[in-house]
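Let me give you the structure first, and then I'll get to my questions.
A single protein chain has been omitted from the complex, and every remaining protein chain is retained in its original position.
Chain nomenclature is as follows: A and B, assigned in order of appearance, with residue numbering initiated at 1 for each chain independently.
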Amino acid sequence: MNRTQIVLVLLGIAALVAAPLGQGNYIVYTLTSWLLFSIAAMGLNLTLGYAGQISLAQAGFMGIGAYVTALMTLAGVPWILAALSSIGSAFVVGLLLGYPALRVQHHFLAFVTLAFNTLLFLVLRNEEEITGGSFGLMGMERPTVFGISTDGNLNFYYFALVCFLVAAGIMWWILRSPWGRAFKALRENPIRAESLGLKVRRQTLLAFAIGSAFAGLAGALQSPLVQFIEPHSFALNHSLKILLMVVVGGAGFFFGPMLGAAVVILLPEVLRFTEGYYLIIYALLVIILMVYSPNGLIGLGQKLWSKLRPRHEARRDMDKGFQL
Amino acid sequence: MAELIQILVSGLAAGSIYALAAVGFTLLWQASQTINFAQGEFVMLPAFFVLVGMNFLGLALWPAVFFALILSLLILGLAFKKLIVEPMLPHGTLPLVIATIALGLLMKESVKEFYGATAQPFPAVFPQKVYNVLGASVSVQDIGNLLVSMLAILGLQLFLSRTRTGRCMQASAQNPQVAEILGVDVKKMVLYTFLINAALATIASVLISPVYLAKFSNGETLGLVAFIAAIVGGFNQIRGALVGGLLIGVIDNLSAVYISAQYRSAVPMLLLIAIILFRPQGLLGTPEGRSV
Partner (left out) sequence: MHRNFIGATAMALALATTPLAAAELKVGSIVELSGPGAAAGVNFRDGVKMGFEEINAAGGVLGDPVRITEYDSQTDPQVSRAMVQKAIDDGVHVIAGTVFSSSTVVNMIVARRAGIPQFTGSEAPSITGMGNPYIFRSAFGSQKGIPKMARYMAEEMGVKKVAVVWANTEFGKGGYSAFKAEAANHGLEIVADIPTEQAQSDFSADVLKAKTSAADALFVYLTEEESARFLREARKQNIGKPMVGETTLIGHKVIELAGEAAEGAMGHVGLTPDADIPAMTDMVERFKKRFDYTPDHNAIKGFTTAHVIRCVAELVGSPDSQAIADKMHGLTLTVEECPGVLMDVSWDDTGEMSRESFFVEVKDGKQVVRAILPPN
């Protein structure tokens, strides 16, 4: 990071700290939702934007995280242990799911994850003794950190913010590491990367499992945030929603998923004046965005920027980056 | 015995509708690598065109169906291809996937806002008769669904393999560059594919709505089932989509009766995973497929 970047990041963090001050409960709650979906979307961005794999089960992995945390905290286990188990479970399930899927043909991960998300929903709903079935689980306590209860919405926001910053820091580190750089090589020119001795399949599998683990963390936060979980919150349409966040923001850009999550969560609020039509307008905007800027909002920004400053060349990694 | 016949007949009748949707799905994939996540909504929408024709324009059923067909060809065929797919093709698959997800949402929400959130009765296209066949109840509707879908798919097969245009379409799907060199108007052929998909969706919509009622959210399950049927049958074969559709219809009914009603929707998913692991090209697919 150069100095300007460090200053910008610090300013961003300061803005996040200041954002909920003086706001109503609703805004604070919505900001917390945004942090949590940003974590899940960040994970999917690793799978999608860097490893070029479509996962349609990100909400399912959130579900694994949320149920593991809910069941453990309800049994009296401290949140931090529950959250680590959530992350671990999502990671392991990701490996188990991704290994056979990626072995066959690389784009089949999308289909396998789609089936997995539906199966997971059925299990969560039907295995009532464990998961509470359609009635879900409720009454999860919000954690106490160093003696400070996060029961209030503002405290919980800061708690989620810390988790978010840690997750973002880890993601940043992953992408800067030699391993993360290999991905960029892979994305930009898969054939060349392979010829340089990159184990493409193993790299991809790990990316998918790590991406899923991020969703596990998001789920671990969702349990205490909503204090109620039920199977429908982790159904396929929510996975599509997270996918939309990543692509709308800009897949393959570090800040893309956060921007996308903000758009998907806050847009209904902005379009409230249109009453019942907000989803129609939202869908239209997404289509138009995809037609004009397949790299999402950040791609659009870069496009405009490069028009102003013609020396910059717009990135073209999407040409090869995604295949289904 | 009567029970089994009942399951088979009902399963095939439902499966034939899945097959129509799955065939369209496969066609779009072959012609333009479009994975259409709005395919279910494509089947949901024409029923509402028919209802608009009947309730607001005062048309009788069949003229209203014709009206719906024209609208579908224009909107689901022509406009979909020109406004959404064509400008996005150079960007690869993912943006298009996202755009079709958004398109599905757009169609669903529009129907809900402009027509209504609750299910609507839809006029029957076949006489409402039920016959007793070896103890099973078989309705004219069941037989009609099966026959019309089979004829539509068979007709399509013949068109693709026996006519010049059909063969040009196949050539464009298999190797657009070579087809172009050989003087085939590839763009036009791709357009034909989109129009055929729109027509198949209209047929499916008119067949299914009298039984399932017309509702904005009908496409959700249907789209997913069509998607699975297409993969199970073989993504690069029309016959595959047909077999996949019928198979899912029958398996769904069988598992609801003999395995577990709670887990009936799990069976097609497990089938999907098994197919991907052990026969990734699909039941009837050919390994080479087309290069993607």
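Throughout what follows, a contact is a pair of C-beta atoms (placed from the backbone, for glycine too) under 8 Å apart; a residue touches a chain by one contact, two chains touch by 3 or more.
Computed from a prediction, not measured in an experiment: that's the story for all the values here.
Q: Using the touch definition up top, pick the residue from B:79, B:130, B:154 or B:274 that touches the left-out chain.
A: In the full complex, the listed residue that touches the missing chain is B:130.
Q: If the hidden chain were put back, which of A:134, A:149 or A:177 would touch it?
A: A:134
Q: With the full complex in mind, choose from A:33, A:58, A:117 or A:212 the residue touching the hidden chain.
A: Within the whole complex, the residue contacting the unshown chain is A:33.
Q: Which residues does chain B use to touch the chain missing from this display?
A: 3, 6-7, 10-11, 14, 109, 112, 116-119, 121, 130, 137, 139, 208, 211-213, 215-218, 220-221, 252-254, 256-257, 261-262, 264-265
Q: Which positions on chain A touch the chain that was left off?
A: Those residues of chain A that touch the unshown chain are 24-27, 29-30, 33, 125-126, 133-136, 138, 222, 225-230, 232-233, 237, 268, 275-276, 279.
Assume only the chains that are shown with their structure count from here on.
Q: When the centre of a chain is set as the mean of its C-alpha atoms, what distance in Å lies between chain A and chain B?
A: Distance between chain centres, rounded to whole Å: 32 Å.
Q: Quick one: which bits of chain B touch chain A in the complex? Just the residue numbers, please.
A: Residue positions touching the partner: 35, 37, 83-84, 87-88, 91-99, 101-103, 105-106, 109-110, 113, 220, 224, 227-228, 231, 262-263, 265-266, 269-270, 272-273, 276-277, 280, 292.
Q: Which positions of chain A touch chain B when the two form their complex?
A: Result: residues 48, 54, 100-101, 104-105, 107-108, 111-112, 114-116, 118-119, 122, 125-126, 236-237, 240, 243-244, 247-248, 251, 276-277, 279-280, 282-284, 286-287, 290-291, 294, 318-319, 321-324 of chain A touch chain B.
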